[in-house]
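So that we are looking at the same thing, I have put the structure below in structure tokens.
Omission of a single protein chain aside, the complex is shown with its protein chains in their original locations.
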Amino acid sequence: MKTTTKLIASAAFSVFATVAAAETELTVYTAVEAEDLARYAEAFNEVHPDITINWVRDSTGIITAKLLAERDNPQADVIWGLAATSLLLLKSEGMLEAYAPEGVDKLDPKFVDAGDPPSWVGMDAWVAAVCYNTVEAEKNGLTPPTSWKDLTDAQYQGHVIMPNPNSSGTGFLDVSSWLQMFGEEDGWNFMDALHENIARYTHSGSKPCKLAAAGEIPIGISFAFRGAKSKAAGAPLEIIVPSEGVGWDMEATAIVAGTDDLEAAQKLVDFTVTREANEMYNSGYAVVAMPGVAKPVEHFPEGLLDAMIDNDFEFAANNRAAILKEWQSRYDGKSEPKN
Amino acid sequence: MSDISADKLPEGPIIKGKLSRDDVIMRLGMVVIALYLIATLVFPLWAMLSKSFSTYTFNLSAYELQVSDEAGDYSGEILTPAALNDKMQVLSETDLIAGSDSRMGLTQFFPDFSFRSPVMYQIRNTSETGRFLVGSELKTGTDWLELDSNTFRRVQLRPEKATGLGNFVSYFSTPALFNSIKNSLVIAVISTVVTVTLAFWFAYALNRSCMRFKGFFRLVAMAPILVPSLLPGIALVYLFGNQGMIKELLFGASIYGPIGIVIGSVFFTFPHAFIIISTALAISDGRLYEAAASLRSTPWRTFWTVTIPGARYGLISAAFVVFNLVITDFGLPKVIGGQFNVLAVDIYKQVIGQQNFEMGAVVSVVLVIPAIFAFAIDRLVQSKQVALLSARSVPYQPSPNAKTDRIFLIYCLLVAFFIVGILAVCQFAALIKFWPYDLSFSLTNYDFDRMDGGGWASYFNSIKLGLFTAVAGTCVVFFGAYLVEKSNGFRTGRALFQMFAMLPMAIPGMVLGLAYIFFFNNPANPLNVIYGTMAILVVCTVTHFYTVSHLTAVTALKQMDREFESVSASLKQPTLKLFGRVTVPVCLPAILDISIYLFVNAMTTVSAVVFLYSPKTSLASIAVLNMDDAGDIAPAAAMGMMIFYTNAAARVIHLLVSRGVLKRTQAWRSR
Partner (left out) sequence: MTEAAAPLQTYLSIDNLWKAFGDFLALKDISLEIDEREFVCFLGPSGCGKTTLLRAIAGLDLQTKGTVMQGGKDVSNLPPSERDFGIVFQSYALFPNLTIEKNIAFGLENTGRSKSEIAVRVAELLALVGLPDQGAKYPAQLSGGQQQRIALARAIATNPGLLLLDEPLSALDAKVRVHLRHEIKELQRKLGVTTVMVTHDQEEALAMADRIVVMNHGVIEQVGTPTEVYRQPASLFVADFIGEMNQIPASAGAEGEVVIGGSTLKSQQHGFGAGSAIVAAIRPEDVIPHGDGARSPGAPDEIETPENAFEVTVAEMEFLGSFWRCRLQHEIFGDSELIADFSINAVRRLDLAEGKSMTIELPEGRLMAFAPAGEAA
């Protein structure tokens, strides 16, 4: 929050709450699930009761758009829980304040920005997976796929849904992982073949799994955590980890350059790398930045961690525009739905 | 006696009237409301238009490069990427057009590049504003930067901001994008034909037959207005989706795509077409039918020579209104469109998915063109309709005919079944625990706080938005209409104001919302403070629905005696006293109509606010969209039905107020 607004706000409220006015406030942008936010703030306030967090939450795309739009006049102090690909984008705009939080060395280096000091630090990872509705698959006489390449088999024609990478971060991490695993040419060949089987592309990343859970489609390419949740809710789902490996992205934390209260922002980022915080992330994510913290999550598929590819975030960020353009010209133009 | 030949105005100054205090107040008021419209409509649209011309291009001559020999000595000439490209023709002009987010590697200019080579590279910007990345590190300034081969691979040039038609060029060279124009037009035309046909026979049955239950049918026909346009999409998923209840009826065709969009569009545009056509049929002249009957014309011939020509303006007007609604609608194709891209969804995808605001602006400009066209034709036709209305005619009295009345009844029952069915399916879906695996009833889908989309808070936000919009909007619109209708002189000002007031109808909600981002999210704009607040949602909604409200107000005001103001002035009473004591009470029915119109639309609008809501001001209609987007379809249906019930309740309250309060304030109407 900007100083002036803060002043007005505190002036307005000082009459009623002099204690509150003494507190520091941080505007924190996040894409973390709404239900987790209160928990995060509570845990942080146990350590720093004097800093109030004002959450601004939305989906990854919208928060990123918002941050980019506010480039010249940033409203956020801290970003806590946004895709690393987005943070790289912000970094390349010079919007992040580089800072090495206390205890960053305890994190898996994969989860820390390569810069020195790092511009962002990771929290946890979400990992791609395939949600497979056993009931519907049986009705359609499908055999479970075990790899990405399997999904190009003719038997799955019209039975697969995946997110559109142009609107979904999950969709993009799938595409970027395929290009990294299979190489540019084979990657696109694979997607050409997969496209023949895709019933449609959804706007959001969690929808394919929810659709699979609802039986609307037998196979939804989504992310593992979403699948675990739906499975826990009683959906007849199998969560398949394709054998070639799976793409992933992480949620990460960063300080916005030009924040009014750098000290408080640093305190917050310091907190986000603590063991305590990592334990907190574990309740929603099977993979967290601090090694040895993660406990298994119910219904989470086995072998997922090993299947995570060695993701090149820089590749993803720097080629994002070009990849999306290519994807759009290949698959988005063919507008007729498939059956 | 005057000299008739003296018919030339003598030279000399023209009398300038002294302004009375009332004139000054009225003009100030008009200026204030005109400024409001300029700030909330003209400036944002201007900002959007200029954004569509704001391009990004790679300026290859803005960088200098030098390659060392294997020993690391720079003896070679200083190169620019532009010179290299001229030599090797790697990239064409159009390849240099970029988005704000584009990057360009440099190794493509060095055919013998190897990242293992001991060769070193140095690179610099030639101007202070130049930008390139090493990895994701932003480099500005004109100092030389030395990089080894492996790092040079990671150099990415960033595009420069420029002004030009580049975005349009790249739009029309991307089939994925401009295909949407065709898709949107096709969908709009098909939906228009179907809706207008269905609505015509429905209106015909209600106006020209003696079938029973007309009141019921009228009520049912209006129901779709009370729900967001995307709700029928959700119902269609339940009906015809892969797990659909009656998906067999589609014979294997997919509901996700044009079929779904058309069916849903027919649902949500039906009431609009019905009202217009019904009005047109109601005013047809009964004497023409008597004449036709006396000439022994067959019913079929009478239909084509009397009925259709009499209703033609209504039909044309309805067609363009429906066309406009469909082509600008965003919620429905988003939910049920599948891979079938349309313009309104493209804007969303460009902005939210790719953060490509410039391309979003380009698609908006493309979308505005058919919308303005349809709007202009509609206005033209409406003005002729008014002329028809004022003609003196005898209302047509249908006479009973058992056979046709039964056919019409069956037809209307089918249409009513379609409308009620869609709503019932949504309500049913909302109550089912986990379709199709657990069909027990439960209220879990109403636990919105567990879902994305803002939870119950968004529902209450919507009600708040509806109330604010109704109150603030009605005040602004009615007062503005009064000033335009009843103030003296100031012709140019009034004409301009009238134009501003008509403009919003031609501007699709998506476009308005996007324009608001460009205008209000600009830190240099002092109005920036309302960005992200409820205020901007209210402002946007009021502006989006300004035109119809304004026309309602103007129609009511036109029915007021033109001389009230003259009388009041001759009695030396302030015009505002007249406004408060006479104008407002007499126009109260219209004022209430405007309020309920604004309330209902604020509850259901998606397109205008989808870019503008913040987490604290999330809305029920947006929650429907987001929950559906996240795959929580049943809760989305539940929220959609909450909107329906709320709007229905608002309508009932509106009715009671109209009947009750109006009975007191409008006692003068009864003799």
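Just so it is clear, A and B label the chains in written order, and each chain counts residues from 1 on its own.
The definition used in the following text is that a residue touches a chain if its C-beta (ideal position, glycine included) is under 8 Å from a C-beta of that chain, and two chains touch if they have at least 3 such contacts.
What you see is a predicted model, and the numbers here were worked out from it, not measured in a lab.
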Displayed chains contacted by the hidden chain, counting the whole assembly: B
Full-complex contact with the absent chain, from B:Leu19, B:Leu165 or B:Ile407: B:Leu19
Options B:Gly76, B:Pro118, B:Gly164 or B:Pro585, residue touching the unrepresented chain: B:Pro585
Options B:Leu9, B:Ala402 or B:Leu439, residue touching the unrepresented chain: B:Leu9
Option from B:Ser568, B:Asn601 or B:Asn647 whose C-beta touches the chain left out: B:Ser568
Missing-chain contacts mapped onto subunit B: 1-7, 9-10, 12, 14-23, 488, 561, 563-564, 566-574, 577, 581-582, 585-586, 665-671
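Everything below uses one rule, namely that only the chains that are shown with their structure count from here on.
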Intercentroid distance (Cα basis), subunit B paired with subunit A, Å: 31
Touch list for subunit B against partner subunit A, complex: 98-103, 105, 133, 135-138, 140, 154, 156, 158, 174-177, 179-180, 183, 237, 241-243, 252-254, 256-257, 334, 338-341, 348-349, 351-355, 357, 434-438, 449-450, 452, 454-455, 517, 521, 523, 528-529, 532, 614-615, 626, 629-633
Touching residues on subunit A, where the partner in the complex is subunit B: 5, 33-35, 55-59, 61-62, 64-65, 68-70, 72-73, 75, 88-89, 91-94, 114-115, 119, 135-136, 164, 166-168, 199-204, 206-211, 213-217, 233-236, 314, 317-322, 324-325, 328-329, 332-339
